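Once you've had a glance at the structure underneath, I'll fire off some questions.
Shown here: the complex without one of its protein chains, the others still in place.
For chain A:
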Amino acid sequence: MDYVVISFLCLGILLYFLLGGADFGAGIIELFTSTKNRSRTRKTMYQAIGPVWEANHMWLIIAIVILFVGFPHIYTTMSVYLHIPLLIMLIGIIARGTAFVFRHYDAIKDDMQWLYNRIFRYSSFVTPLFLGIIAGSVISGHIDPNAKDFSAAYIYSWLNWFSVSVGLFTVALCGFLAAIYLIGETEDDFDKRRFIKKAEYMNIAAVVFGAMVFIAAQLDKIPLIDWVFKNTVGLSAIILASLSLILLWYLLIKGKTKVLRILAGFQVTMILVAISYAHFPNFIRLKSGDTISLFESIGPEKTINSLGLALLLGSILILPFLGYLFYKFQKKEE
């Protein structure tokens, strides 16, 4: 059952990254769209993510519940030492979700829209940035339970070059996912070209920030290069990711739009695999060099068994229903 629970944890994190990430990305795309095209972007985006966005964010809840039920030590270590970035991310989630709904359900469209739009766009940027910062901090080795002063314990645990680079890299990936997703959601040629342009920029940004992540890791003595390149799985994942990227741009030129999103999703999955595989099952790296591993911090047997059963039962109920939701609202209105 341990493996069931851990698989669901990984699945939750992955799907939140892909689906929630594409969601955040849509806001990022809107942020980087010139003022005159913004309302067009908004319209496409609303049709694309309106029905599914709440469900996309449920994956975060699933992941966090698994963490606090099954791996309480990991959950509490993160919540104590990454309190501040978690808090900022939460504010982002609150602001973004409410602004998205408010701007649609405000019965009178007036100047308030300006406010909702601003909040939506900026929080779409800030939330994945901090999500990435948190992810980076977990493996950065800056978390220090023995820290003596406030900033060492609660600030530098996440405010360092590596974590911030991972944050920016995450933002670029989210934007990329969203741009690819949106290409398939519009029939209009002008919009299509705009989203392709956005995908190009986001791709370049991802490469630049990705390089930054490696440089920062090197400066910070984080063995990221070893994890990725001195490991068969990590290396093949990276090669597959690169190949899928080439294929993706080839198909884009050919005008195949729907299959792109699968490739983009695959590519991001491979990047996550490459970074985390060699590190697994260790979850948190502490400053002292110690690690907190998933297997060592797993909860008592009965808890894990019932959690695993609840997850299996839940997925029987959730997955078909969720699949139908995506299927039903993916088709174009005639």
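Structure notes:
The criterion applied here is as follows: contacts are C-beta pairs under 8 Å (C-beta built on N, C-alpha and C of every residue); 3 or more make two chains touch, one makes a residue touch a chain; residues count from 1.
Here, contacts and distances are computed from a predicted model.
Between the names "DNA-binding protein", "NADH-quinone oxidoreductase subunit F", "Cytochrome ubiquinol oxidase subunit I" or "Carbohydrate ABC transporter permease", the one given in UniProt for the chain missing from this structure view is "Cytochrome ubiquinol oxidase subunit I".
If you put the hidden chain back, the residue from A:C10, A:L31, A:I64 or A:L286 that touches it is A:I64.
With the whole complex as reference, residues 50-52, 54-55, 57-58, 60-62, 64-66, 68-70, 72-73, 75-76, 78-80, 83, 86-87, 90-91, 93-95, 97-98, 100-102, 104-108, 150, 153-154, 299-300, 302-303, 306-307, 310-311, 313-314, 317-318, 321-322, 325, 328-329 of chain A touch the missing chain.
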